[in-house]
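Below is one structure. I have some questions about it.
A single protein chain has been removed from this complex, and every other one stays in its place.
Entry: subunit A
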Amino acid sequence: MCSLALFPPPLPYGQTTVCESNNELLSGSSTEDQLKQDFSPPSLSFPRESLKLHSRTENSSKAAFLDHSETLWMRSAAAWRDGGLTGLLNEITNSHPEVPKWLSMSSGCILALLQWVSSFHGSLFPHLTLSSEDMIAEFSQVLNWSDCVVRAFAWHPHTDKFAVALLDDSIKIYNPKSATTPTLKHRLQRNVAVVQWKPLCASALAVGCQNCLLVWHVDPCSLSTRPSAGCAHVLSHPGHAPVTSIAWSPSGSLLVSASPMDTAMMVWDVAAESCVPLQRVGGGGVTFLSWSPDGSHVLASTPSALFRVWETRMWTCERWPCIKGRCQSGCWSPDGSRLLFTVQDEAVIYSLTFTNTPAAVPSGTSKGPHAAVVVADLSETTFSTPDGDIIVGGEIQSLAWDPRGERLAVLLKGDPRAADRSPIIAVFKTRVSPIFELLPCGFVQGEPGAEPRLMQFHPNFRHGALLTVCWSSGRITHVPFYFLSASIPRLGLSGSPTLPHVQERPADFANQSLFTEFIS
């Protein structure tokens, strides 16, 4: 087993990663050093000061008004509407001069009983005691979500436009071919955890937020900068909030959503606004979803040390118990045959392989592997640089694999308490076929003081791979990796098929490989 020690050392202070070219990462002193290219997506910056944040934190405007006395019935009705059963019981218990003693006593007892039961439930699944905002922050793929200016980011799967969800609960859509940048705002769009564009569609954008799921229809030809709330469909199901992860099927027909509060994973037929809950015992919720690019499997991780891999033909699942912690992140190879995932509190990347059974066989369960294989060890490594020793490695926040399966980006959490261990992105070169290989590529670093928070690969960058990184400073930059594809360009969903390059050559990998299937 090899480690991060094989990586080239991080850049000295003040240098930023610009691109990869000729098999090495180039750096520059400022972001303006970008190479000239035919496609350059806008690199944006959202300073925290420019956002108009909510001045009030709570939803209700009760505090601004004078208290006036209502009848018990009115107050009870309001409490029922706002707080449900517990609210009603609370109201009855607290207004004891007006209600008979036995009623306030009994409601107090019921309330205590309910709280005891919920605390018992909470001790089984500690995450249930979190507030919804903390819960999103805990299970989000974004590092330090609650403090992040850019809370979610999504490239359109077919075009060069992208959506950015900001701290002020608005979503902006940038299109390099269009001058208008529509801003999406909705009453229910609060604490956006995740956004994703619908495949095989130009306009639909799904947004997972605190209370519900929204599907926006943003007409690409429209010149309006503020699409009305009528363009959004609200999808909600009782008990299914906050939504921390969503995934569209690659064929664009279904949407799955997950909430850590709900043990069921929802499969939505968005146009019909109907959903099928898929419930299994164990786990205590669903936190992260990832649909394999070939559409055959869905990874669903839970807050417990357990994750499931669903097969999408008959919707049966395999249970995968982990030893240490919950599955934090995962990503699929382009052909859907390999799943890489990471586990909380562990600094390694695991791999699972799936072979698709011939679909003519009616049995839906695919014969999966029996155990996961460790493919990379990212435990802490010290690099000595001119600026002093830098420690890199540790826990992993998220994984991203480029659509051709040649670059794997790993966002390392670092340690917020230690100054020399800031979050960093490590990039691997990968090869999926004929054998799986993992080789070091380098670290992607931003401006001094900026920490990576969120990353995503462009779905169809023609010259290699394009990694988009959102930084803690509110800046969004794009790091291109120029290479010639070693594999035959895949047909199907990711853009129109291009002819194989004549001068194509397999990338000559560094002679020390981090992982190949021959070694393990």
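Here is the rule we go by: a residue touches a chain if its C-beta (ideal position, glycine included) is under 8 Å from a C-beta of that chain, and two chains touch if they have at least 3 such contacts; residues count from 1.
As a working rule, contacts and distances are computed from a predicted model.
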item	value
Among "Nucleoporin NDC1", "18S rRNA (guanine-N(7))-methyltransferase", "thioredoxin-disulfide reductase (NADPH)" or "Large ribosomal subunit protein uL24m", the UniProt name of the subunit that does not appear here	"Nucleoporin NDC1"
Hidden partner chain, touching residue among A:135, A:267, A:289 or A:399	A:267
Candidate in contact with the missing chain, chosen from A:200, A:229, A:373 or A:391	A:200
Of A:228, A:251 or A:382, the one touching the omitted chain in the full complex	A:251
Subunit A, residues in touch with the chain not shown (by the definition above)	156, 158-159, 200-203, 220-221, 233, 251-254, 267, 269-274, 276-279, 313-316, 358-360, 362, 364, 491-493, 495-497
